[in-house]
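All protein chains but one are shown in place.
Chain IDs A, B, C and D follow the sequence of writing; residue 1 opens each chain.
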Amino acid sequence: MLLKKERLNDILTDMAKQARVYVPVSPDANDGGGVGKSGKAKMTRFELYSPGTAPNFDLVNTTMPPKDMLFPQTQKMYRYGFDTEGNAYIDIIHDSDEVVIFGMRSCDARSIECMDDVFLSMGYDDEFYKQRREKLATVAIGCASVAETCFCDSMGLDPNAAPGADVQLSPGVDGQSYVVVAQSEKGQALVASWQPYLEDSTAETTQVSCALKVNGDGLKDKLEQMFDHPIWEQLSKKCLTCGTCTYVCPTCHCFDISQENKMKDGERFRCWDSCMFSAYSEMAGNHNPRPTKMPRVRQRFMHKLCFFEDRYGKTLCVGCGRCVEKCPVALDITMLIDDIQAADLSKAEEVA
Amino acid sequence: MSVVNDTQAAASTGTETFEPKILAFACHWCTYSGADLAGLNRMSYPANVRVLRVPCSGRVNPQYILTALNKGVDGVLVCGCHPGDCHYVSGNYYAKRRLMAFRRMLQYTGLEPERFQVRWISGSEAGKFRDTVTSVVEQVRELGPYKPDPALAALIDSSVDASNPVLPEGGEA
Amino acid sequence: MSSTNRFAYFPGCSADSTGISFTKSAEFVCKRIGIELVEIPDWCCCGTSAALVTDKNLAVALPARSLALAEKMDADLDVATGCAGCFNSLKSARHFAKQSEDNRAYVEDLIDMPYSASNDVFSFLEIMHRPENQELIKNNMVTTLHGLKVASYYGCALVRPSKVCEFDDTEDPRSMDELIELVGGEAIDWGYKVECCGGSHNISDPKAAKKLTERIYEDAMINGAEAIAVACPLCFLNLDMREKELNAIREAEGKSLFNIPTYYFTELLGMTMGGSFKELGIDKHFWPAEDIAKQALSARTQSDDTAEAKEVAK
Amino acid sequence: MSRVGVFVCHCGSNIAGTVDVEHVAEEAAKLPNVAYATTNKYMCSDPGQQAVREAIIEHNLDRIVIASCSPRMHEATFRKMLAGTDINPYMLEIANVREQCSWVHKDKDVGTPKAIDLVKMAVAKVNYDAPLTTTTIPVNKRALIIGGGIAGMQAALDIADAGYPVTIVEKESSLGGRMVMLDKTFPTMDCSACICTPKMTDVGAHPNITIKTLAEVESVGGYIGNFEVTVREKAKYVDYDTCTGCSLCETKCPSKVDSEFDQGLAKRRAIYRPFAQAVPAKPTIDAKNCRKLIDGKCGVCEKVCPVGSIKFDDEDKVTTEVYGAIIVAIGYQLIDWTKIYGEYGGGRFKDVISGLQFERLVNASGPTEGHILRPSDNTEPKTVVIVKCVGSRDPEKAKSYCSRACCMYAAKHAHQYLDKVKDARCYIFYMDIRTPGKGYDEFYMNTQHDGARYIRGRVSKIINQNGKLICKGEDTLLGSQVTVEADMVVLETAMVPADEANQIGSMLGITRDKDLWLSEAHPKLRPVETNSGGIYLAGTCQGPKDIPDSVAQASAAAMKVAILFSKDELESNAMIANSNKNLCNGCGACVAICPYGAITLEEITARENSVMVTREISKVNPGLCQGCGACTVACRPGAMDLRGFTDEQIMREVAALCQW
Partner (left out) sequence: MTAIQESIQKRAAELLESGEVTQVIAWTNGRFTNQTSPLFIQNAADAGKIVFNEYCVNTLAKYVLNEKIAGKVGVCVRGCEARGINRMIADNQLKREEVYLLGIPCEGMKDRETGEALDKCLTCTHKNPVVYDELLGAEVTDTVSEEIDKVRFAQIEAIEGMSREERLEYFNNVFNSCIRCYACREVCPVCTCRECFVDQLRAGWQGKQNNLNENRFYNLIRVFHIGDRCVECGECARACPMGLPLMELNRKWIRDLDELFAAGEEGLSDELDNTLGRYKTDDIEEFM
């Protein structure tokens, strides 16, 4: 099936009647502003579509990943307190809306698979995630171009195909249309609903690959032997221990549960946390097993490239390049992988 | 969904005239005794104000002010001894600098100036206390409720499920 | 304050008329000690007294215009003037402009010329009183005043108001006294250094004015002054021109008569540097001034002062 | 979980009249952690207090909220009551439902909900109350007094009489200060020396008083109860242990210099006592003018001294001792008018003298043996002009303040002059007459009856003509110019702080006002205390005043010291700042901001992330902290908190308030 670009708006408008539809938007496209005029950030993200929204499907990657739709930065869980009679109560807060993420890239689609592993496998389902996940449909668009920071194909992904998405749109070489393939039941339902706007034909699709290549061969095995390697000390020096990399990462999924108490009632919520923050690993009684930046930096990369794979069989880095672009001190995961590959293992043993 | 707590109910039902909540920080030595004197003289002023006693206006951390606004008061008043009269010599001078700069910052980022005010009121100025409180209440009543994040309030109430009033399994401590 | 001895020169209206002796003698001294005066092109009335009472704007605009012209001529030059009236109005205008950016802009608006108010204004007295110039004066002396008893009369405009003039003690100025002593005169202690000379009353209430002038002479006489030194053409005029009239009145009243000539302090300085009376304008006084000057310079050369004179002259 | 008891007071009908107190108690009972809530007719009464005590036991309460009148009224009462129970007195909050609720709201429908809110706030806060205790600091019962003038001596005598050791540090070689230079004192006209010198003798002879003359305080460390003070006693070149004070040396010394005591109107020797009744009554050598000490030639005094007390090799003596309290009584000096008032001759006219010079002239033991004579020619002045407010109330040229004593001593001078000189005329130029004080205005009126002519106006110019001082001025009452030909002019000059004020002030942490007078802790309520605990002010160092005021203040300061010394240990304020060493990063912002100098940085070494780290943290001295909390806001790391008003408590109150 073929979807002409000019019909996109019709599809989105139709879908928005049934569900909350999120599309990639750059601020310039919508209010012509940018900092200095509106105070809006110079960044792109998935925003709720409504007629009038101007999606930007040519963005290689949004600054913020779409994980917020499944795993919000702040998610209210329940309220509790005493009612007027003095009895305790607890009210669980549920989300009930259907959500479509339209226009995500292969990397982001893969990131949802990673989060599914975390929240929905190994015998424990996270109710709050599950609710949202069940009501989510994803529409991936293959990349027509890549950014200098993209390296997904080195991480085992294909920029042109996102098998985990419910629908895959592949841009035609003419630049005017997408080839539409439903990849799941949800996807079939979605595509069916688009039927009025689709053409029953096909086209040649663009194929791109990343310019930035990383050698991930044997990385996990090598890292397993490098926990005590002195290289971490050096690699972590420049890190500021801010949470930028973890917050722009589509797969980082750590959260903290906290509450806001008033006198007679309160609210429990969970919010993103970052392994870069000192409070992240701080325990009651103030002991902190990762008190300085070295163990925190090591934890982040070991988790991405080694521990996650141990547990779920896939690496937690999807090669989207967001952290590479946004790190204020250019602590670049691809360079770090190079350094790891170049490291001398005998040093790790010495220390160990 | 049903759970709306009593305080919200109170806030949302009495709609005829909006009654602002005003928090007044008062230093123990001057303004608090000025407020006491207003009572002693049986002066009357609006009940919208709650006085929070601190030892000195220098104890008032600007962070309290923003917290109070965030948590739901509609206006904050900070009062202390007149410059030069501080029981602790200099507390109100420090307060003056901090609060002056902080107040400008709040206004810069869009707060109505009436919502955060500072006044020097001595222990003998019961009348000034009454007048100040009255005028702050009137000014803020005119402005209406402080809605620092209109989007937030709407979002919270969108989806609360009361059908499941039990502790979640394996609930955190 | 510029440290060089080069100044934009504001002569003022009396320079070539009533104050000719001041002009001549000051220019003489300046030349001798190497003070360079560059006349401000197209300078105008300083606005003193007349403008001050009629229009505040005019009182600022007139002097500011000349100051702005000086600035335009050479932005690095401070302004020098002899007349105390000129000094006071120029300095006041600058003071006003200096007080705020608004004031300065207002002045610019008035005179329709850029004016930064950076250049300062100095009187000849202040300039010559500078330590380095005192040194130069001393080096140029060929004789001394041989203890001539001089009452230094400062008048009203040189030191008042102190916030504007920024020069010497308002009530007990000493700078002219020190210059007199520098050239070998004896600066007598007297009480009327800064009292009103009555100049401004001479038209409206001449009787009152004469009283004011008379008391100055009286105190000078009582304290043994042989001469009065001034640093302002108006002061000079009021003393020098009125002495004869005063004596006439006093004679009628049976009081003792005055015989105290008035000199510009620059004349006294010039005399000790070898300037002739004509060069210095001493021949142009109303009250004969040449005799006492001659006495001071020569008559006592044979006296005990000789050694000291030579000493000083060195 | 805490167990809060809430007690709502009716205060008769004072509260119950406009607040439904029963309802307030009902609502309070529903609040979290409230174990018990009740009302009482009069909470502060004995039965009321007893009810609380019983409830504490019956309901096992661990903290209480009392909703009653202002905490300014009865907080102390209820604290005291708690002291007799198992609960710490600081586990208490007062909800002010009377002054700030029932008395200002007429309507029960308004007053009741507000009272409930106030109780909510108090409950929210009391939940975070922590038991507070006071610490104790030992008190060294020795007082140091800086300055041996009348104020310093009075304070010393009072403290010494109370039984405590006192040390006086005096910069001159004798006690007495300014007062002993005066001839007579207004308004009683008793001889100044007659009332001052006995005090000096008393001080000199008092077993509890040590006098250090020609001495200066070099440094002060420590804090209330424990000041460590270093004093330098300059070399006197005379051995006071052996000197008998026979003064033979003084008569033989060949060097003559202007006498400071006589204000330059007479001469003294290089070895000298400033005046006959000096205490200690022993001479010192003025090294600057002593021929022996300048060039080694002379030594007459050494030769004539019958007991061999002259020690030309004498050296400064520096001692450090601990004192519990310090009284600053460094007095004043007169403004140097000669540099300011060119119109009065700038010091060139010999017969224009200061009031203090007049005191010496009129004094029987002064340079003229009490005859009022012109300094220029020793003739008796027949006309004297007295000019007041020279340097005072003159913001343009000198000081803007009133020197307070001049009106009276100008009247005194006029009176003395008119009394001593026959057919004399005395004119007093004044701006205003200020004579508040017992017998003061009567004295001024008498002076007028004596014939002193008061002219309201300033003297604008003094001209020296033929030996006469022509004083020109304006009579503002007549609106005319006046000229007085005077033989002598007396300038009643302004009092200004002593030269040492600035240095002593900064050494002791006493703030100075714009004119450099030392500042009292509170202009009305703490007039002799300073912001530094244990340091007090006496006399004119705090501001211009006359003798009775100086003496009164000195006794007041002495009383403050006696109160301090009446305890062996000082109890510190319980509600004080406290630094959390884990959070403190040692930035020192609190140190800079503390008005009491109560915070210092202290080095600690601790294991952090398995490394030993040495760093600085702030430490609060509980003896000095007064609990203002200014430091807590300056502390960005949030390490500094104020006990009894913690951030947490205030935030909880705010939170509780936000739920009304």
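One rule holds in what follows: a contact is a pair of C-beta atoms (placed from the backbone, for glycine too) under 8 Å apart; a residue touches a chain by one contact, two chains touch by 3 or more.
Everything numeric in this text was worked out from a predicted model, so none of it was measured.
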Touched by the hidden chain, restricted to displayed chains: A, B, D
Full-complex contact with the absent chain, from D:G5, D:P187, D:P283 or D:G586: D:G586
Which of D:V489, D:A634 or D:C658 contacts the chain that the document leaves out: D:A634
Interface with the undisplayed chain - residues on chain B: 62-63, 66-67, 70, 83-84, 90, 93-94, 96-102, 104-112, 117-120, 148-149, 151-152
Where the missing chain touches chain D, by residue: 514, 582-589, 592-593, 601, 611, 613, 616, 634, 636-638, 647-648, 651
Absent-chain interface as seen on chain A, which is shown: 35-36, 38-43, 63-64, 73-74, 148-149, 212, 234, 237-238, 240-244, 246-248, 256, 258, 260, 269, 271-272, 274, 277-279, 292-293, 324, 326, 328-332, 334-335
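One rule holds for everything that comes next: only the chains that are shown with their structure count from here on.
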Distance-maximising chain from chain C - centres being C-alpha averages: A
Contact-richer chain pair [C-D vs A-D]: C-D
Chain occupying the most central position, where position means C-alpha average: D
Centre-to-centre distance between chain D and chain C (centres being mean Cα positions), rounded to whole Å: 52
CA centroid of chain A to CA centroid of chain D, Å: 69
Residues of chain D whose C-beta touches two or more other chains: 655, 658-659
Contacts with 2+ other chains: residues of chain B: none
Of all residues in chain A, those that touch chain D in their complex: 82, 86, 262-264, 286, 291-292
Residue numbers on chain D that touch chain B, as the complex places them: 70-73, 96, 98-101, 103-106, 110-111, 113-114, 117-118, 121, 511, 521-522, 531, 575, 593, 595, 626-630, 632-634, 642, 645, 647, 650-651, 653-655, 657-660
Residues on chain B engaged by chain D in the complex (per definition of touch): 7, 21, 23, 28, 32-33, 35-40, 42-45, 47, 50-56, 58-62, 64, 67-68, 71-73, 86-91, 94-95, 98, 130
